[in-house]
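The complex is shown incomplete by one protein chain, all other protein chains being positioned as in the whole.
Chains: A, B, C, D and E, in written order; residue numbering restarts at 1 for each.
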Amino acid sequence: MAENILIIVLSTISLIAAVFAVVTKKTINAIISSGVVSLMASITFLLVAAPDVAMTEAAIGSGLTTVVFLYALKHVRGQRSSRDD
Amino acid sequence: MHKVKPGIILFVILFGLWLLLAGADRDELIVAAAASLVISVLFAGRASALGSVRLHPKAIAYAVIFFFVFLKELVHSTIDVAGRLLSPRLPINPGIVKVRTRLKSPLGRIILANTITLTPGTMTIETKGEYYYIHWIDIRTEDIDSSTEAIVAKFEKYLEVIFG
Amino acid sequence: MIKYILIFLVLIGMAWLFFPLVVEFFTPDITNNLAANYVFGSAADLNMPNAVTAVVVTYRGLDTLGEVTVLFLATAGVGFFLKRKKHMEGIRRPGSEILKTGSEILAPLIIIFGIYIFTHGHLTPGGGFPGGVVMASAFLLLLMANENFGFSHGIINLTETISGIGYVLIGITGLVLLGLNHFLDPRWLGLGQWGRLFSAGAVPLIYSFIGLKVGAEMSGLLDSLQSDGGEQ
Amino acid sequence: MIQIIGAVISLVGSMFIFLGALGVVRMPDVYNRMQAGTKATTLGSMLTLIGIGIVLPGWLGKLLLLVVFIIITNPISSHALARAAHHAGIKLTEKSVRDNLKEDYPKEDDNG
Amino acid sequence: MADITMLIMNAAFYILMAAVLLSFVRFIKGPTCADRMVALDAMTIAGISVIVFIAVFANRAIYLDVAMVYGLLSFLGVIAVARYLEKGL
Partner (left out) sequence: MIILITGLLLIIIGFWAMLTRKNLIRIIIGFAVMDTGINIVLVAIGYVKGKTAPIIDKAVTMAQGAEAGIQAVDKVVDPVPSALVLTAIVIGLAVTALMLAYAIRMYKTGNSLDIDDFEEQKW
């Protein structure tokens, strides 16, 4: 019972965050949203009894994905106006 | 010498961490010793901050007392912040104040700053030399000395003995 | 305008194509034959509790070798697109004192946790891939905290080479020792006792090499992404 | 009996986490949100994990380790975020009394 | 006895889910990306407790390793965004 409600909550949050990642204006907000999707996906993997996959997703999604995107954004930001994002 | 002591402390920490994770089997002991030896040799120069721990009995006793003082402050101020949060008017009075610390060793300074950060209601924003800039959710005083008295002093007197 | 209608149609078509597959898929009540074989084999043949590791390292070991190769190629591609450039100091804002000291104390903890994960891949969840990523995270922490982080690329390259050669050597050894029928069979090290660290043949060894290789490759990837890429 | 006590402790801890989330929604600016969001939740997760450790004593070692990890890493990240927010020029709320850091280093904007 | 324990734990679990949802509200509303990062941090800490509760309900101690990875690594994302904001990445 509790698991079913948790699945609904996780699905709602990850879908809203994914849509937010698409429609938002600033790129950095989209990056953070993909982090939320990754967190929810990790808990989902745990619910379908795949702890190995959940652990890999946790290790990747908690730091590395965000950082890889931010490095790319840093290189791009150089010539633009500095304060906006 | 200044590389040996942090290396040994690092080795003990890593070894204990592995044993807590995996239990004290014979195989585990072998792998744990090998892995923590390699890492502590590689990182001994980098983790020189660990060298400032004093290892005599008084310091250890003060560390235990410090832990309980920290727990008491944590619970006390969490309840305080929760009370502010639940009241409909949101009675907060925030701002950034400046305090002074006497600690010199890097590890002592980081533990002091982290303790201040972990206690709800206060948060270290910037450290410059002997001054800490602290975001305080309910400013009672604007003077450096009295805010030092209110925020820092209760932790500092223990950390001073432990780290010097 | 016509473009948006086309995109909408493509999305609707995709949803219509895949929706029946999802809705009519009923979750089975009983494990299928292949999975049952793998689970039984991992316990009976290899003396290993974690069936996922059994599939990754032994039953599908050749695929894993290919995937490690893909990883290596991707890393090499990143290094090819972003040429490293020296003397770019002074642009980054220095990290705070707390972050620097904290990272120096936390990085060894993260590395030993990564080692714990990939040496216990046959007993608990985890294994070479998450363990290597956790180790790369420690490298990332140091890279973020210190603005002039001088890490010798020699160590990374050495680790990568040694673990790559080790993984291939284990494959060749399996080939030579046991003949073609037992290619990549990890049982030449002895199966050991159930649930101990030194058990399940050569699986912990292979997974350690995979972990070190993944960690070194991810660190190299982060390093080339961090440094300023290309000529302006 | 001891199990019920542990369960009640974890219930109290989850209530603290809920209060932290409420603070994240209610507080007026970034710094105050950080006060509620990352530190009331720290105490809350400590209590929750220790309560579960009391219910299931075999898991206590790993749960204590988890608590230690959270205690070490959490203040570092919240300090770094607060410093970056102040540097990036995010304003304090209107209710704020004073800002000593701004007074002492008003020209922090020139890339450090 | 065990029933009452499970009942209280279920209540705690529901409260945690409510906390995750509340933080997500701030994530959507947040005017700056620092606000969003604070919300993500709160969600991660609540998520660690959720993972531990899943481990309790499934009665598997090995699920705790996943929570431990989050406990040790979740601050990396926050630090990355912070260093990006202050141009230190």
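Quick note on the criterion: a contact is a pair of C-beta atoms (placed from the backbone, for glycine too) under 8 Å apart; a residue touches a chain by one contact, two chains touch by 3 or more.
Quantities reported herein were computed from a predicted structural model and do not represent experimental measurements.
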Which displayed chains does the hidden chain touch? A, C, E
Tell me which of C:Ile115, C:Ile156 or C:Leu225 is the one touching the absent chain. C:Leu225
Just the residue numbers, please: which parts of chain C touch the chain that's not shown? 4, 7, 10-11, 14-15, 18-19, 22-23, 25, 27-32, 34-36, 38-44, 47, 49-52, 54-56, 60, 63-64, 67, 70-71, 74-75, 77-78, 81-82, 123-125, 127, 129, 132-133, 194-195, 214, 217-218, 221, 224-225, 229-232
Write the list of chain A residues that the hidden chain touches. 7-8, 10-11, 14-15, 18-19, 21-22, 27, 30-31, 34, 37-38, 41, 44-45, 47-53, 56-57, 60, 64-65, 68-69, 71-73, 75-76, 79
Touching residues of chain E against the unshown chain: what are they? 58-63
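Everything below uses one rule, namely that only the chains that are shown with their structure count from here on.
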So which chains count as neighbours of both chain A and chain E? C
Using mean Cα positions, find the chain sitting nearest the overall protein centre. E
Name the two chains that are joined by the greatest number of C-beta pairs in contact. D-E
Using mean C-alpha positions as chain centres, tell me how far chain A is from chain B in Å, no decimals. 31
As a quick test, compute the distance in whole Å between the mean CA positions of chain B and chain D. 15
Where chain D touches two or more other chains, by residue: 22, 34, 42, 62, 65, 72-74, 76, 78-80, 83, 87, 111-112
Expected list for chain C, residues touching two or more other chains, is 91, 93-96, 98-99, 102, 109, 113, 117, 125-126, 130, 134, 137, 140, 144, 226
Which pairs of chains touch one another in this structure? A-C, A-E, B-C, B-D, C-D, C-E, D-E
So in the complex, which bits of chain E are touching chain D? 1-2, 4-5, 8-9, 11-13, 15-16, 18-20, 22-23, 25-26, 32, 34-35, 37-39, 41-42, 45-46, 48-49, 52-53, 56, 61, 64, 67-68, 71-72, 74-75, 78-79, 81-88
Per the touch rule above, chain B residues touching chain D in the complex are 17, 20-21, 74-75, 78, 81-82, 85-86, 90, 92-98, 113-115, 117-121, 123-126, 133, 135, 137, 139, 142
Quick one: which bits of chain C touch chain D in the complex? Just the residue numbers, please. 91, 93-96, 98-99, 102, 106, 109
